[in-house]
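What you see is the complex with one protein chain gone and the rest in place.
To keep things simple, chains are lettered A, B and C as they appear, and every chain counts its residues starting from 1.
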Amino acid sequence: MTRRAHVHRLPTLGPDDTTALRRAIDVGRIEPGAIAAILGKTEGNGCVNDFSRGFAVQSLKLALAPHVDPEGIAFVMSGGTEGGLAPHLLVFEVREVADPPGAPPALALGVARTPGLPPEAIGRRAQVDAVAEAVGRAMAEAGIGDPEAVHYVQVKCPLLTADRVAEARGRGTTTATADTLKSMGLSRGASALGVALALGEVAPAALAEAEVGRRLDRFSTRASCSAGIELAACEVLLLGNAPGWAGPLVAAHDVMEDAIDLEAVRRALARAGLPTAGQLDAGARGRLVAVLAKAEAASTGRVRGARHTMLDDSDVSATRHARALVGGVLAGLTGTTELFVSGGAEHQGPDGGGVVAVIAVRDGRAG
Amino acid sequence: MTRRAHVHRLPTLGPDDTTALRRAIDVGRIEPGAIAAILGKTEGNGCVNDFSRGFAVQSLKLALAPHVDPEGIAFVMSGGTEGGLAPHLLVFEVREVADPPGAPPALALGVARTPGLPPEAIGRRAQVDAVAEAVGRAMAEAGIGDPEAVHYVQVKCPLLTADRVAEARGRGTTTATADTLKSMGLSRGASALGVALALGEVAPAALAEAEVGRRLDRFSTRASCSAGIELAACEVLLLGNAPGWAGPLVAAHDVMEDAIDLEAVRRALARAGLPTAGQLDAGARGRLVAVLAKAEAASTGRVRGARHTMLDDSDVSATRHARALVGGVLAGLTGTTELFVSGGAEHQGPDGGGVVAVIAVRDGRAG
Amino acid sequence: MTRRAHVHRLPTLGPDDTTALRRAIDVGRIEPGAIAAILGKTEGNGCVNDFSRGFAVQSLKLALAPHVDPEGIAFVMSGGTEGGLAPHLLVFEVREVADPPGAPPALALGVARTPGLPPEAIGRRAQVDAVAEAVGRAMAEAGIGDPEAVHYVQVKCPLLTADRVAEARGRGTTTATADTLKSMGLSRGASALGVALALGEVAPAALAEAEVGRRLDRFSTRASCSAGIELAACEVLLLGNAPGWAGPLVAAHDVMEDAIDLEAVRRALARAGLPTAGQLDAGARGRLVAVLAKAEAASTGRVRGARHTMLDDSDVSATRHARALVGGVLAGLTGTTELFVSGGAEHQGPDGGGVVAVIAVRDGRAG
Partner (left out) sequence: MTRRAHVHRLPTLGPDDTTALRRAIDVGRIEPGAIAAILGKTEGNGCVNDFSRGFAVQSLKLALAPHVDPEGIAFVMSGGTEGGLAPHLLVFEVREVADPPGAPPALALGVARTPGLPPEAIGRRAQVDAVAEAVGRAMAEAGIGDPEAVHYVQVKCPLLTADRVAEARGRGTTTATADTLKSMGLSRGASALGVALALGEVAPAALAEAEVGRRLDRFSTRASCSAGIELAACEVLLLGNAPGWAGPLVAAHDVMEDAIDLEAVRRALARAGLPTAGQLDAGARGRLVAVLAKAEAASTGRVRGARHTMLDDSDVSATRHARALVGGVLAGLTGTTELFVSGGAEHQGPDGGGVVAVIAVRDGRAG
C-alpha cells in the first residue's frame, strides 16, 4: 500500500460556511476519515481580536463531527483577507492507495501538535523546542528524512491576551510581553525558530532566548507561522515531496527576498512545472492547486529603498498591509486570489520577505 | 520655440516633507516657474478625514512661495499608501526649449481648474459639466486635438463633510448624499463622467443626473479621479503625446479589466517601450518615470469568481484594500513601489478595473 | 400559578465563552428550560463583518443543547464593546412560581420572531409590518395590554451583505441599498418603526416606505434595534411591568435627548428606585441588574452645538464612537461598565439620542 495526498481548495462565504466542504463529502469527493489537516484563510483582521478563526474551527468541527472525530485533524486558520485575498479552505487528505509509488517523488505531508503551552512559554525558548520536536515528528510521519525535501512547514500557534497575561502574573510568573499584538509576533517567531532548528537551518547553540524577535537574520526558509487566539498548543503541517507517495501533485518553493520579489514566485512556479512570462494562462492556472506564502513589512521601513508606511500606520496593522501587498504580487502572476498568504514573517525568511510554496498538478506530458 | 515636459519623481518622508523638492530647486534640476502640476501620494487613509493631503498642499505652497506664486500650480494629492505604496511626488514641468520638435510625438500636458462647486453641485450633473469644460481647456493647452492622443486625465475634486451638508441644508437646498464617505464616490464619479463627456466616450444625452454612481457601465477609460477635503473646485491634469512637444518622454495606457489584470499593465508598459517577461530589469526600471493607476473593489464582491471581502470590511474601507491590491500587482511587475495608485474608480473604467498609464523615457535605440 | 422573570448578568471572556452560563446551570441558579432570551454584548466591531455575534450564538446553542432545545430561545447579540464596555450576557428566564402575584406590577417579558425576510424586504415596509406584528405577539405573551407599560423592546434584525445583494439581483429584484454598512441602519430603522407602529407611537398612514431612514423625527421611544449578519429573521424581546408577574424586579426607562443626556439616565434610575446625586453607591449598584441603552451619532454633526467627528471618521465607524461615548456617560453614573449599549439608533428616539432602560431590584423598604 502507498499513500497519496489530495488537496482540495474550497471557497467559503463566511467563517462559518462549510457548504462546500459538506457537499464535497456528500458526493464522495472528500473522505472525512482521510482528512489530515484543514488550512483556511478567514476574513477577520488576522490580529488579536480575530474571532473568525475560532468561529471557523468550531464550525468545521460541527460539520465534520457526524463523519469523524475532528480532534485528530489539524485546523490551521489564518485570519486576514486584505486586498483581494479570497476566503477559502485547503483540505489535505491522506489516502491509502493500491498504486505502486510513482517513479518521481510526490506530495507528502505530516501533521503533529505540541503539548499545550502556558502563557509564560509563548515567544520563548520553551516554545522553540516544543515546535522543533513536533516538526521532527511530522517529518517522520511524512516519511521525509532529508530536510531539503521539505518545502513548507505551517505552524499555528497561540498568542497572549490581556487575560492570559494576568493569569500568569497571578501565578507570580512573567510573560515575554504584555502587549497582546506583539505577542503574536513573538509566538510566530519562536515557532519559526523551532522549524529552523528541526530543519538544520539554525544551530541549537545559536538560539539563546533573547534572540526570539531580535536576530531576524536567523530564520527558516520554509516556515510559515500564524498566531491565533483560539488555541493553546502549536499545530504543525509539513509539506514536501517523498518517494513513498503516489499521485500527480508536487510541491515546490522559493524564498521571496522582499515583498515584491516576483522572480522568486516565478521560480517556485517553474519548479512546480508552471513557467510564466506574464500571468498564468487558463491551462496552467487549472493545474495550480495551492499557493502558500508569508507576508511581512520590512523592519527597515523600506522596500528596495522606497519608504513604506506599514509600520507607522496606527489605524491598520502592518500585517494587514503586508498580506494585501503580497497577495497583489501573487494574484497578478497567478490570476487567482485564492491564495494562502499569512502575515507576520518573523524568522520566516529574510526581513520583509518569506517563503512562497506552490502545490501543482504535475504536467501530464512530463509525468 | 517648442515645449518640453519634465517629470520628476521625488520621495517624501511625510506629508509636510518638501526636502527633495527644495533640493531639486536649489541645484537647478527643477525650475519653480516651470512647474505646471504636482501629483502626490500621501499617507493618510485616502478617505474623508485624510488631512495628509491638505497638509501636503499647504507645505508645498510654503516651500514654493519664495520662488513662484503657487496659485498657478495644480496640486493633486491622492491619499492612501496601503500595502507597499511609497509616498512620493510627481512634479510636472513645462519648459520652453529651443529644440526642434522631435519627429515622434512626445509627452504633452495641460492643466485646468473648474470654478468652486457648492455642496449641492457635488456628485451631480453640474459637476460633470464643469469638469468636461475644464478637460476641454486642458486639451487645448496641451495642443491635443484628437481625444485618442489623451492617455490619462487626473481630476482632484471636493467631497462633502458633515458641515458642508449642514451648510447646504441651512440654505434650504439638498446634497446628493449626507454620507460623507459616499460623497467621495459620487464626486469622483461625476468628475469621471465629465472626462468621458469631454473625450467623447459617453454621449451628452446619456448623462441624466441619476446615473452618477449608478450606471457604472458608462465610463472613461482614461480618467483617474480623487476626492479630497482640502479643495472646493476640481483640478484637472491631462497627459498625452503630441507633436508640438520635445524630449524623450512618452505616455501610454491600457485599461485593467479587473484589479489583477497584469496583462493590461504589460501592454501599457510595452507601448511605452518597456516590454516585460517577469519583473522589469534594472535597465528598464531606470527608464520608467511614472505609473498612474486606478484601484477599485468590484461591486460584484468577486474577482474572477472568487469572493473578496473589501466591501464587507467595516474596519478598513474598500478603497484602502483596493489600492493595496493594485499596488501589489503593479509593484510585482515593475519592481518599484513608487506608484501613483488612487482609489475609487467609479465611472473610471470597468467595474473593479480602471486605467493604468505609464510615462517612460523612450528607448534610445528606438528614438 | 404566576410567572416570575429572572435576569442574570454574566461576564464573558470571549464570544465563545459560556463558562459562567454553564456554571450557573450546573449549580441550579439558571434553569435552562426557563430561558426565554439571551442578550449579549460581544466584542466585535458591531458592523457588517462582526463575527463575534454569530460565534457567540453558535457557542451558546452548543452550551445549552445538552439541556434544552435552543431553537425556542431568542438570542440577541449586539456587537461592539468600545470604550470601557464589558462583554457580558443578560439571561432572561421566565419561571412559573407559586407566589401570589405581588401587589405592585413586576418585570414582565415576551419574545417573538418574524418569519425569515428576503434581502429585498430589509429596510422596507415589509420589515416594518413584520416587526409590528411580532411586537404585538410579544406584548400578548407578556400579558401587557397597555403600550405605556412597555419599557424596552429589543429587536435583532438582519443586514445585507454583498452576497445577499447579488442574490437578490440574480432574481431580478432590488434591495433598499447595495451598501452593506448602510443596510444595517435601514434594517434597524425599519425594525424601530415596526415597534413604533405596534406601540401606537406612529400612525400606520405615516409610514410610507420612503421614510425608513429619512424622517428621523418619527421614532419609537422604547425600541432598541441591532442588526447582525448571523440571522435572517427579526427577533423581538419586549420588557415591561405587569400585574400578573411576581418577584422583586422592575423596569423603567427614559429617553436621552442627546448622547450626553445624563439627566435622562438619572430619571430612569430614579423611577427604578435608584436615585443618584453622583455615582451610584455600592448598595444601590448592587440592586442594579441591567442597563440597556441606544447610542447614535447625531446627524447634525453636533452635540449641543459642539462639533463631533464621528461621521467624518473613515477609520472607525460612527456607531463605534457613539457606543463608547454613551457607555462613558452611563458608566460614570452607574459605576459599572457591564452596560448593554447598542449602536445605531435610527428611528429609536430623537436624532442623536435614544432609550435608556433600567432593570433593578425593588428597594426592600418600598416593596
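The criterion applied here is as follows: a contact is a pair of C-beta atoms (placed from the backbone, for glycine too) under 8 Å apart; a residue touches a chain by one contact, two chains touch by 3 or more.
What you are looking at is a predicted structure, and each value in this text was computed from that prediction instead of being measured.
**Q** Touching the absent chain in the whole complex: find that residue among B:Asp163, B:Glu257 or B:Asp363.
**A** Considering the complete complex, B:Asp163 is the one touching the chain left out.
**Q** In the complete assembly, which of C:Val7, C:Leu160 or C:Ala259 touches the absent chain?
**A** Answering carefully, the residue with contact to the hidden chain is C:Ala259.
**Q** Pick from B:Ala106, B:Ile229, B:Leu280 or B:Ala345: which residue touches the chain that isn't shown?
**A** Residue touching the chain left out of view: B:Ile229.
**Q** List the residues of chain C that touch the chain left out of this view.
**A** Per the touch rule, chain C residues meeting the hidden chain are 11-13, 43, 45, 81-88, 259-260, 262-263, 265-266, 276-279, 303-304, 306-310, 312-313, 315-316, 320-322, 324-333, 335-338.
**Q** Since one chain isn't shown, list which residues of chain A touch it in the complete complex.
**A** Touching the missing chain: residues 45, 47-50, 161-163, 165-166, 178-182, 299-301, 307, 309, 311-315, 317.
**Q** Using the document's contact rule, name the residues of chain B that touch the chain not shown here.
**A** Interface with the chain not displayed, on the chain B side: 13-16, 43-44, 49, 51-52, 54-55, 58-59, 62, 163, 229, 315.
The definition used in the following text is that only the chains that are shown with their structure count from here on.
**Q** Can you give the whole-Å distance between the Cα centres of chain A and chain C?
**A** Centres of chain A and chain C (C-alpha means) sit 41 Å apart.
**Q** What whole-Å value do you get for the distance between chain B and chain C if each is reduced to the mean of its CA atoms?
**A** 46
**Q** Hey, what residues on chain A touch two or more of the other chains?
**A** Residues 13, 43, 315.
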